[in-house]
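Worksheet for the structure shown next.
In this view, the complex is presented without one of its protein chains, the others remaining in place.
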């Protein structure tokens, strides 16, 4: 997924505000649902929630840059999965994170349904 | 209400991103409810929604500034009210807006209840 | 310009947070520069700044919606211009604003250069 950097994404340091990279990763996960005509949550208040992240801030991006967000699954258990999400600017990695997502239904961990296994 | 300017509030122009002043005004309206131990919406999905704003961007603010937001009611009808909200930095006005708020219940305009008249 | 609505754009009211529509309009103005390979500011600290807006909040949008932002010039003077920016969801207008932009160089109003006249 591509992300354009607008004024709102930057801060007075002249570059993208650090937590915004983590937001772009969330956008990329949600977009996987949207582009299939699905929503990232179910009517029974089910969905994936972020349990933990390990993030490395490697480079910087600035106003007008076009970034590329990639998402790959690196581990899957019954009720959770771990993704590697990376952000590139002209082929150079500026950010990377491992994110552990738990599948919950009404606040409780549940087994990830078959039909959602391959979306993320 | 006082608002401290953090990195997230600024943009690469080195000053506060323009729409953020409008967010600080919303914070000030919500805070009037919070400080009375109330919520800005009711259980019947009632509450005030922004219908229109007229805003003037007069000055600038930057990282670390402490701003003051003032709120005054300038008009009231049965189902709506108009506020003047202004933002000051060391006594100088940097932003001002008139905001028209409508009271709605489940998406429809309703008469503002007696007990909510004097909060905003 | 199209704008996808992500979690970060919504609030606990279940819809897009009101000031975000004003941010989407700024994205659309900046994108006019980016798509021409230009930046919305010059090296001499020149650029357009928002002086005032009149905005009407007409409808709502929610998670996953794809919005369309349109921009039209409705007035132009030597050192300022007024745009009409509207946002549509499936053909229905959800937001409209008139925005007055001043052209400034190092903080002072200046005549808009010929080459920037037709970008916005």
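Here are some notes:
By written order: A, B and C. Residues from 1 in each chain.
As a working rule, a contact is a pair of C-beta atoms (placed from the backbone, for glycine too) under 8 Å apart; a residue touches a chain by one contact, two chains touch by 3 or more.
All of these numbers come straight from a predicted model, not from anything done at the bench.
Put simply, the missing chain touches A, B, C once the whole complex is considered. Residues 13, 18-20, 22-23, 26, 41, 47, 49-57 of chain A touch the missing chain (whole complex, contact as defined above).
In the full complex, chain C touches the hidden chain at residues 7-8, 10-15, 17, 19, 62-63.
Touching residues on chain B toward the chain that is not drawn are 4, 6-8, 23, 26-27, 30-31, 33-34, 39-40, 63-64.
Rule of thumb we're sticking to: only the chains that are shown with their structure count from here on.
Per-chain CA centroids place chain A at a distance of 27 Å from chain C. Mean C-alpha positions place chain A and chain B at a centre distance of 32 Å. Averaging Cα coordinates per chain places chain B and chain C 21 Å apart. Residue positions of chain B touching 2 or more other chains, listed in rising order: 13, 19.
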